[in-house]
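Structure provided below as structure tokens; questions to follow.
Here the complex is missing a single protein chain, while all its other protein chains stay put.
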Amino acid sequence: MLTIPPSIVFKGYLFAVPALVLALSLPLFAFGGPVAAILAPIVSAVCYFTIRSLLSQISIVREEKCFLDEQLIQTQKLAAIGELSAGIAHEINNPLAIIAQEIEWARYQFDEERQTETSSAELKDSLNEIAVQVERCREITHKLLDFARKKDPLIQGVEINKLIEDMARLVEREATQKDIRIIRQYCGSLPPVHTDPPLLRQVILNLLNNATYAIGENGTIEIKTRILSGSFVELVVSDTGCGISKENLSKIFDPFFTTKPPGKGTGLGLSICHGIVVRLGGRFAVESELGKGTSFFVRIPIFYQSREVK
Amino acid sequence: MSARPRVLIVDDEERFRTTLRKLLTVREMEAADVGSAKDAFSEMEKNSYDVILLDVKMPEMNGIEALGRIKKEHPDVEVIILTGHASVDAAVEIMKLGGYEYLLKPCPIDELAGKIETAWERKIARAKRKTEGS
Partner (left out) sequence: MHKIRVLIIDDEPDFLETIVKRLMKRKMDATGVGSGEDALSLIENESFDVAILDMRMPGMDGIETLKELKRKSPLTEVIMLTGHASVESGMQGMQFGAFDYMIKPADFEELVEKVNQAGERRRLHEERIQKS
């Protein structure tokens, strides 16, 4: 990687080379006679101009590399957007198809000749379904906007165990109704963590909700916190739910990937969580065994450092 | 051969397939619907169909795999693929496997009904050629 700042080196040469020429010529003149004295500056001049042109070449190459790097990032971004757009289109086309059909069916009900008792009931039902599908689309687009909006985290000192406990208590009420226990294993010596509290709450709530869904009824969710070598805190949410298959494991952070039936869940939750954790300077990982359960690992730095876009 | 096309709708979106069934029925077609490829195969064992409307993205077996198997087990049946997401590669694959048509959702019902009719007519014409030919 070229990290030479050419202008400084260039200026250095402007002074160093003539000094070198002088320093070399004098003894040559003394010992080597006039021929040597004439040759020495010529050789030095040649060196000087060679070095100068080399430096400008280096600076050109560096600029090109920067440009290419930017292009690569742009291309990758465009590819990601392309993929996302295809996903969005697909997700929205299904509700649209249903809406189109309901409208056709409703129009059919309006036909005078066919007016029956059941017509208005069918009409009502179709309109209802249209509303449901519109809501589904709305959820998709809103989640997308959220996903796209890069919110810079606002950093505050957070008691992680307390934050998690608040979310756990929220989930617990519904969980106990389904015979799901939530076990806490909080590390007692966690320092306050400098991170964005509402963003982290979103992640925890999402993970707890997914865990509940994965279990269905009768199971356990375990929440653990601990300090990782020096400057990271790790939160683990484990469940005894259905687990994730090996082939799905690599896809779960993809936007729109979902194993839920159509209309239930947009598949954006985990990808948003992943985005948040990355923005918080952390790492998001998963381990799972089909039929046994899943564990999500969220590691965040104790002291937030804004990440440069590489 | 029946007087009207017998259509089997295969799609995991329940509301989509049930309303489509109703819309096709009032257009003088015999329509039935199932929620998965597995159910489609059991249904085709029980009753015969002229045209299958097949969704590409389904859990367990996807539309393309299902298409291959349908053409093997019921080569006379015409298959129309319905998808929410167009892909040139998938389209080519489908035509190669013997799919009749590839339609993007949402598809206006008139257009869909028209395609079903022509697929059915093609099936009749082919069957006729067979009986005349052999």
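Chains here go by letter, A and B, matching the order in which they are written, and residues are numbered from 1 within each.
By our rule, contacts are C-beta pairs under 8 Å (C-beta built on N, C-alpha and C of every residue); 3 or more make two chains touch, one makes a residue touch a chain.
All values derive from a computational prediction rather than experimental measurement.
Student: Looking at the whole complex, which visible chains does the left-out chain touch?
Tutor: Result for the missing chain's touching partners among shown chains: A.
Student: Which residue, A:Lys65, A:Arg107 or A:Arg169, contacts the hidden chain when the whole complex is considered?
Tutor: Only one of A:Lys65, A:Arg107 or A:Arg169 touches the chain omitted from view, namely A:Arg169.
Student: In the full complex, which of A:Thr212, A:Thr225, A:Thr240 or A:Thr258 touches the chain missing from this view?
Tutor: A:Thr212
Student: Which residue among A:Ser53, A:Thr141 or A:Gln156 touches the omitted chain?
Tutor: The one listed residue touching the chain not shown is A:Gln156.
Student: Across the whole complex, list the residues on subunit A that are touched by the chain not included here.
Tutor: For subunit A, the residues touching the absent chain are 142-143, 146, 152, 154-156, 166-167, 169-171, 173-174, 197-198, 201-202, 205-206, 208-209, 212.
Simple rule for what comes next: only the chains that are shown with their structure count from here on.
Student: Using CA atom averages as chain centres, what separation in Å is found between subunit A and subunit B?
Tutor: That pair's centroid distance is 40 Å.
Student: Applying the document's contact rule, which stretches of subunit B touch subunit A when the two form their complex?
Tutor: It comes out as residues 12-13, 15-16, 19-20, 22-23, 26, 57, 59, 84-85, 104-109.
Student: In the complex of these two chains, what residues of subunit A are touching subunit B?
Tutor: 86, 89-91, 93-94, 96-102, 104-105, 108, 126, 129, 259, 261-263
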